[in-house]
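A single protein chain has been omitted; all remaining protein chains appear in their positions.
The block that comes next holds subunit A.
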């Protein structure tokens, strides 16, 4: 053991801060002293890549932008090159860390510091453009939708334009669109897509009753950052005017941000208008009265409709029975 510790193993005893000290690197350096470090820690499993983690500065900046500056998660994700879900997770975890500090509980800071010295990290660049061009991870990923699992052979006449929107409609068995609507979409695709992303409540539905579901939309509007498609379109159309393209992209993002804020505000207003807040002097509590509707439409003919207020009568709750799956079994995208 000591021969190994004093010989080959001595290389692993101390690490150089900011550099990985993986076994593959050390072996490569033995052969060629100038070898660059790789992100593959296991020599026999080259498929395993050690992905970079967020640096302290980057994660604090993400928290600052989302929580203090009130930027949207989508915009911060775009600017920082970090997935939206990770942005949300960072906000939750930094908030947790701050609460722990406030409570005076101990933090494992030396541990965190030494880990950050030994694994690859994504730094916070001073230049916002560098941040966008060297992203932490792919930010525009889209999980495969369940409806697209089916292989459908759908004959289309050659004279007809068949777009991604039409493909989505075929997957959800919605009727084909009229030619003039397709022509409108083809004339200005980015406008057509914006109309969908800004009015998600107007997406057409198919099916009746419990089987009612929204028509599958094209990937262009389901991805986290649809604005990047417009950027790419613009870049192809005007390859020599990069500055103008980027400026246009930023303007579009701002517009999108404003529209999203407005949409959220209106939704909140609509929700709030149906709730009456009562704060009696003599009570510790606030009472929130929500307006509901009891009518033939909500209760249904047999009085068991799911839209009516209140717990149901004569419908046993099966949640304690065997075989009830309570954790979500699928992800809605």
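In this text, a residue touches a chain if its C-beta (ideal position, glycine included) is under 8 Å from a C-beta of that chain, and two chains touch if they have at least 3 such contacts; residues count from 1.
Just so we're on the same page, contacts and distances are computed from a predicted model.
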Chain not displayed: protein name in its UniProt record ("dolichyl-diphosphooligosaccharide--protein glycotransferase", "U6 snRNA-associated Sm-like protein LSm8", "Ribosomal protein S16" or "NEDD8-activating enzyme E1 catalytic subunit"): "Ribosomal protein S16"
Per the touch definition above, residue among A:6, A:45, A:114 or A:276 touching the missing chain: A:276
Which residue of A:2, A:111 or A:285 touches the chain not shown here: A:285
On subunit A, residues whose C-beta touches the chain left out of the figure: 276, 278-280, 284-294, 299, 308-311, 313-314
